[in-house]
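In this view, the complex is presented without one of its protein chains, the others remaining in place.
The first chain written gets the first letter, and so on, giving A and B; residue counts start at 1 in each chain.
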Amino acid sequence: MRVSLTVNGRPQQADDVWEGESLLYVLRERLGLPGAKNACEQGECGSCTVRLDGELVCSCLVAAGQAEGREVVTVEGLADHAAGRRATAPGVGLDEARRWQPVPGEGARLAPIQQAFIDAGAVQCGFCTPGLLVAADELLEQNPEPTDADIREALSGNLCRCTGYEKIMDAVRLAAARQAEEV
Amino acid sequence: MPASGPAGVPTKITQGAQAAGGIGESTLRPDGILKVTGEFAYSSDLWHEDMLWGHLLRSTVAHAEIVSIDVSEALALPGVHAVLTYDDLPTGVRTYGLEIQDTPVLAHGKVRHHGEPVAAVAADHPETARRAAARIRVEYRELPVITDESSATAPGAVLVHEGRTDHYAPYVTHPNILHRQPIVRGDAAAAAGRADVIVRGEYTFGMQDQAFLGPESGLAVPEEDGGVHLYIATQWLHSDLRQIAPVLGLPEDKVRMTLAGVGGAFGGREDLSMQIQACLLALRTGRPVKIVYDRFESFFGHVHRHPAKLTYEHGATRDGLLTHVKCRIVLDGGAYASASPAVVGNAASLGIGPYNVGDVDIEALALYTNNPPCGAMRGFGAVQACFAYEAQMDKLAKELGLDPVEFRQRNAMEQGSTLPTGQVVDSPAPVAELLRRVKAMPMPPERQWESSEGADVRQLPGGLCNTTHGEGVVRGVGYAVGIKNVGFSEGFDDYSTARVRMEVVAGEPVAVVHTAMAEVGQGGVTVHAQIARTELGVEKVTIQPADTRVGSAGSTSASRQTYVTGGAVRNACALVREKVLEIGRRKFGTYHPAWATAELLLERGKVVTDGGEVLAGLADVLEGESVEIEREWRHRPTQPFDRLTGQGNGHVQYSFAAHRAVVEVDTELGLVKVVELACAQDVGKALNPLSVLGQIQGGTVQGLGVAVMEEILVDPVTAKVRNPSFTDYLIPTILDTPTIPVDVLELADHHAPYGLRGVGEAPTLSSTPAVLAAVRAATGLELNRTPVRPEHLTGTA
């Protein structure tokens, strides 16, 4: 079957989709967006987390056909998504311009939570990272000043095997603090 | 043959000025941006034009003769390009293994464990491949299963492997015992007579899974010359290569291997998984073949941590000094050898922990059974022993009426101590100090779960499930310390290779570091760049993708990579530096006498004297030239343990960590909340302090997992795995994980590069017994097994 959907703001179409395929498979294998990860494919690890019409979901548990006509945001679109949330007016403000720093790697633009994960050492193997970023970004969207218990509850659907979560806690706290400074 | 390369293959990473920094600084990961943007290409992300999907059919029974295999219906399915069984293997080499080549690429005549690969399929879609596999008819004639020591060594027991010819076979008392290592020192029986107190215990350690998140996967691309290029997530490219090439019937230079992104490893990628089958399918079909396990298959696709039965006797005098230790450690190696012999060596040689005991009698062995194969996992044999000897130390302290920390400190090993193997510890061993530090850390507040709105269930045992608002909750505190060897032991030639080039790019000096080290998340690439900056005085370092175009880096395991490949990079950098200075002398030596007389350094892109005088810019020195050196580097040699006495200088370095666990137990429901897991560890020298913390905290939580929830359950009657999924094999979530304050000690080991000490494994040892000790303190129960389940805390097991 054919599935048409919007991913990271762009209309996308996949053909010859098997009816049992998940949204995760379509993103990874048909649309060239492997950012959402295939760690368990049973909704237990959160590494495939994306936003589906704004809601945080495990893309491995969304049948491809259910995504027809929907809007999906993946980690690949997270920087734009976060920027869109912050932009009150188009263009770069003076303060923002002054804070601008060169970023290695072809000038990649990062969402605050992405930068915080790098800065806080929250990335090791990185396989859980995309899902955690999408979940943590949503948390900060809903709750800009989360307590530690709030962070733990919000991220309890995302398993990480490398970090012991401490640096992930640091990263979310850091992103929240930076976000608060900006306002 | 495909003309274009695969999509998403690893690319070199250049890290520039923003992260300028040498060793000792918390520079950021060079792969961090790729990993947070989703662009980092893991092995399961790879894609190739014309690619096929491989899939393995696995045995549904644990032990059986294969009567027949019929693949005709599978081959007839449209979209299926190949179906391979044992009979299709191209050469006489049809088994592989890290040390003993006892593992069939595809089962032959017999399957020895549940989930053993029997056939391999390549098809145009993963679902086609699955449907084809389901059409393969395999007729099994079931055999009795060997599941434990008594069934393995019973009279007339079926042999898991008949006709063994491996080099351990002559020394074992039964062919179902893979390897046995005694360690005898002094006279434990006589020393027992001097003991005022003797405690005994029998302990059980459950089967733990590495549970790395990135599933086993890889892409094999056939090449024009008849060879194959394998993009793979592994811990050791060259070890894979050595095992793959003979099965394919190809010389090693026709099997090219590139490390794809690795989603965690923890020992579980030390053995091969789908490497050979993917290559075989690619060569058979002439098409690129990708295999990706799902989580269910992953539980069958790699070895696990050995479950163990441990029997201990400890004695001490009334004044709290250990008199002797006797122990017997029985590890279940499962159906194939994997790394079991080395695990036995570790369990035996580290079996009494970081304590001074003159009289010991240790025996460790690994069984061949029909349970899932077990092998390497973080902590490697030292974990199981630590759980048991630390429980014993608490028991003894209690019998003696001594504080458990004080009792440990009285017996703590130190630099100059002699191990049961007779080896003298010749670098700092701050066991007592680590215990002192971890005990001195401030305690977390009592009743931390109370809030103004009542009990915050998220901070209580049971968490979000709302099982208690404080009822039945009792706090307990426990301590533990452990000892882990660093690097490969017992005479193994444990070397690494580094190739370092220095050149000028766009007017700037750049160091290019090329090794075959598997970056599995530990941050080796970060450290290599730091070493190159420190040694070569450059800002820009390019880390080449790891592949087999450079010599072996050894395994990313045994806490060894920063030591050994880090050492190789440092060594190669030093040689490059000498060459650069030679060029400098040649070009500029006549302009300044210091070129000939002074100690010269490379700093901030310049050649400077030790007095700080700038002689030349590196860009000028290297104008029109580049310097490249590839060298192997090895740590001090070790010796094998004597087969009968276990004596020998078997290890090169040790790593020590201590933990204090604070837990709250809902004593009525048997649910545990770990409130805090404080750790103190000596790391010799923290090359990257942020990464060191990440290793310690990550290792700590893996230890927590096996203390309270993680266990692969194998049916004792059928030897089938009962919980191969993340629904029923539970690893800690962020709500199960406590705060983990860490106190890092840096006492240099002068035998090691920069004085560093391997970091990754030690914290996995002591966190488990610390949690168990705390749960014992809270409940008053003996708790001789791990993981401890609610049943064990409520008398309902």
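The working rule: contacts are C-beta pairs under 8 Å (C-beta built on N, C-alpha and C of every residue); 3 or more make two chains touch, one makes a residue touch a chain.
Keep this in mind: contacts and distances are computed from a predicted model.
Of "NADH-quinone oxidoreductase subunit E", "Xanthine dehydrogenase family protein subunit M", "Transmembrane protein" or "Carbohydrate ABC transporter permease", only "Xanthine dehydrogenase family protein subunit M" is the UniProt protein name of the chain excluded from the display.
Although it is not drawn here, the omitted chain touches the following shown chains in the complete assembly: A, B. Interface note for the absent chain: among A:Val57, A:Ala82, A:Ile118 or A:Ile168, the touching residue is A:Val57.
The chain not shown here is touched by just one of B:Asn723, B:Thr739 or B:Asn784, and that residue is B:Asn723. The chain not shown here touches subunit A at positions 1, 18-20, 22, 41-44, 46, 49, 55-58, 60-63, 65-66, 68, 135, 153-154, 156-158.
Looking at subunit B, the residues touching the absent chain are 130, 134, 294, 296, 451, 453-458, 461-469, 471-472, 668-671, 673, 708-709, 713, 722-723, 725, 727-728, 730, 732-736, 789-791, 794, 796-797.
Assume only the chains that are shown with their structure count from here on.
The distance from the centre of subunit A to the centre of subunit B, with each centre set as the mean of the Cα atoms, comes to 29 Å. On subunit A, the positions that touch subunit B within their shared complex are 18, 20-21, 28-29, 32-42, 44-45, 47, 74-76, 78-79, 101-105, 108, 110, 114-115, 117-119, 121, 123-130, 133, 149, 151-153, 155-169. Put simply, subunit B touches subunit A in their complex at residues 7-8, 13-19, 26, 28-29, 31-42, 44-45, 47, 125, 127, 210-215, 261-266, 292, 294-295, 456, 458-459, 464, 520-523, 690-691, 693-694, 697-702, 725-727, 731, 733-735, 737, 739-740.
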